[in-house]
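Here we show just some of the chains, and they stay where they sit in the whole.
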Amino acid sequence: MPDLSARLRGVIPPLVTPLDETGEVDRDSLRRLIGYQLEAGVHGVFLGGSSGEIALLDDGQRRTVVEIAVAEVAGAVPVLVGAIDTGTRRVVEQARRAAALGADAAVVTAPFYVRPHADEIVEHFRLVHAAVDLPLVAYDIPPAVSVRLTPDVVEAIAEAGFVVGLKDSSGDLSNFRENLRRLPEFPILTGSELFADLAVRLGAAGIVPGLGNVDPHGYLRLYQAASAGRLAEATAEQDRLAQLFTITEVADRGRIGSTAGALGAFKAAMAARGMIAHGRTNQPLLPLDEAEIKTIAEILREVGLDAAIVAG
Amino acid sequence: MPDLSARLRGVIPPLVTPLDETGEVDRDSLRRLIGYQLEAGVHGVFLGGSSGEIALLDDGQRRTVVEIAVAEVAGAVPVLVGAIDTGTRRVVEQARRAAALGADAAVVTAPFYVRPHADEIVEHFRLVHAAVDLPLVAYDIPPAVSVRLTPDVVEAIAEAGFVVGLKDSSGDLSNFRENLRRLPEFPILTGSELFADLAVRLGAAGIVPGLGNVDPHGYLRLYQAASAGRLAEATAEQDRLAQLFTITEVADRGRIGSTAGALGAFKAAMAARGMIAHGRTNQPLLPLDEAEIKTIAEILREVGLDAAIVAG
Amino acid sequence: MPDLSARLRGVIPPLVTPLDETGEVDRDSLRRLIGYQLEAGVHGVFLGGSSGEIALLDDGQRRTVVEIAVAEVAGAVPVLVGAIDTGTRRVVEQARRAAALGADAAVVTAPFYVRPHADEIVEHFRLVHAAVDLPLVAYDIPPAVSVRLTPDVVEAIAEAGFVVGLKDSSGDLSNFRENLRRLPEFPILTGSELFADLAVRLGAAGIVPGLGNVDPHGYLRLYQAASAGRLAEATAEQDRLAQLFTITEVADRGRIGSTAGALGAFKAAMAARGMIAHGRTNQPLLPLDEAEIKTIAEILREVGLDAAIVAG
């Protein structure tokens, strides 16, 4: 099998974690979702990311999710698994579990809760790399961890070989370009739903869009067009996906949080499309209301996603 | 034994986690530290808080720390244990472990990483309370979790009986007073090292000062004076402790982070005083340098803490 | 006349700017307000601060306000005037105008819009001091200018003699104490409505409370009690004023901004008490609605301020 970094490319959706009515992982829905994504042609899957509600899953749920994904994917594409936790030793534990379950890579953020210095972030990646027998992908997600992986940090950990790729969810295109400029050979994936077309055109190895849960075909069309240099076509698809992305703004932010609003919208749309059985999010996130779910269904229709899928 | 909320009072230091040269919990040092604190007369101990580097401890270290504390304290004072994690289900797991090990209360923050709405924070405390057979203390620490426990949230979870007390580490005295004004009978502990005198005078049930690791006697004198209405005496002690607190600003913030600088300073001072064997902090925090450690020793002398303790 | 710094003490309300129905300065109301404040016994007045909507007043309005205040006060107490602007040269212009109109001191913030370095803030105060023949009071108000006057900056500009006092509106009591600890002889005024009792007890030279517009007698009682060491009495008054301060939270923040909500509440309460003719704020702030104004009137009654004043 080729080196992982060569396989860090294309569309790699950060899968949601479907839940049943009791709040446990809905195994059937997760299998159906993975099947649907593979059938659509995704180049990898990412379990246990922010879209997967990783911060809200207990260790048992995390294990279940990875087991199902590894079994269902069966080597067809890389399975990336979030080893997301506050400190080095905890991340090492999570990453080792992912390795033992058959993951192809662990996705690792900066430490959080402890407000680390840039050099402490580099040290974190050095230590996790030394302790874990699994390729690491660095994950820059400042809204969640309140600290950036700056271009200096990314350069340091990439050149030292601590990580084999970067998932950039900073939302900052200038920062993304600076990373590309410094590390032209290093696989950089964008987490942006909204400038994926440009990111690919500029040299992103791939896309990790939460919205890809709802519409992988859209992101695959976008990726193919942008990779082939057909930017106008990619941008037209991007515009359609931007319209779809407005589902994340439907929920009343006076009533529920931004994470609940965005992930609840993804799941509501997926449930409406028949991809998963229920739209519920994990505790303590609060649910969308009926009117909001109806609005989301309308947006789906507007972008041509009204037909329920045939289960994969 | 009286109800816990009646025992949530006085000086309850959030203990550091001493580490040996390999990075494992230094059991002897932890026992010595606890003995020293009890001998000084503290009214409780808090393991696994921010000062205890909770975010950097793996589950094994967390267990060791609590086991030692429960055994060493032997019921003399309440043992509070941090159940600090990103989401509800994870916090429930941590709190149940603390209960099984004999903790008297679990200390719980708002969810983090997921940017919750205020109502989702209330829901979090409701769910943890319902799932765990251990009193909960709410912990407001916005620098670590990037979200506040507002007076509205505190009032909601206190009046519903989800929590039996609050540790307010917001650093915001107006907020603290507003909580006191709304909940005059509810035990509120301040996490402030720097306005503990005033907080007690205003009605704080107690103090949870990280700096109490280094100088519990100082905070006990302050607490006694402030409780007895001798504010000038309390304030004089507070001024001395404020001078001692400057040890947390010694480390060069261009080189190491603020958490490393503060906790490293506490531990360096404790090692200098013979309370623990080593000053090291957990991975990936970087260490103070020799000159910084020397400066800390000078500050100790300036505030009259130059004599090494005799081991408790 | 004694040196200004000796007169920087007591209760110095930052006066609102009353406006008439056309949006111009309501001269009669301003005179009435000043008369009422002097009769109450305030130790100074501060025109053109944040409570005076300084950022929204044009130069003509600023001039009118200062002219009226200087004439009305007639030397009875110091008249402080905000020279609030983005950069050094603009502040110099504002401060010179204040001097020409007879102000006793200019109140100066850090530069804003330009995100200055601490050393650039010190340079700013050095240059304004060198260019203006009027004592300067430094004004720390981070919510408005997005930068702090740290204890290091305050120490530098105080010891160099660039400023004769500090108005600390940081809301951070630890910071306030650190300033007092470093500069025990330097007059520090707190801008806090909510811990004025403690600030005075700790050594604040005085109080500059926006809420003092509405109830100067309350702050004067608090100041007298706290200065005389009667802290319980000061704190009881503080608690009553904290209840009054809830008028600033009445306005729906989904509809108008925080500045509009707080200043609109001050003015609505003052209009209800007959201190000024209209409650309107300056463009583009939006007004409170009828229900909100009614709630404010109820809060006034609850704290014993229902009787309209007899015009001073």
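Per-chain numbering from 1; labels A, B and C assigned in written order.
In this text, a residue touches a chain if its C-beta (ideal position, glycine included) is under 8 Å from a C-beta of that chain, and two chains touch if they have at least 3 such contacts.
These numbers come from a predicted model, not from an experiment.
The full homomeric assembly consists of 4 copies of the same chain, 3 of which are present in the displayed coordinates.
Simple rule for what comes next: only the chains that are shown with their structure count from here on.
Taken chain by chain, the contacts run in an open path, each chain touching the next and the two ends left apart.
Distances between chain centres, each the mean of the C-alpha atoms, put C farthest from subunit A. Superposition angle, subunit A onto subunit B, using Cα atoms only: 180 degrees, a multiple of 5 between 0 and 180. Comparing per-chain C-alpha centres with the mean over every protein C-alpha atom, the closest match is chain B.
Taking each chain's centre as the mean of its C-alpha atoms, subunit A lies 35 Å from subunit B.
If you average the Cα atoms of subunit A and of subunit C, the two centres end up 49 Å apart. Not a single residue position of subunit A touches two or more of the other chains. Residue ranges on subunit B touching subunit C, taken from their complex, read 171-174, 177-178, 181, 192, 194-195, 198, 201-202, 231, 235, 239, 242-243. Residue ranges of subunit A in contact with subunit B, taken from their complex: 50, 53-59, 61, 84, 86-90, 92-93, 111-117, 119-121, 123-124, 126-127, 143-146, 253, 255-260, 282-286.
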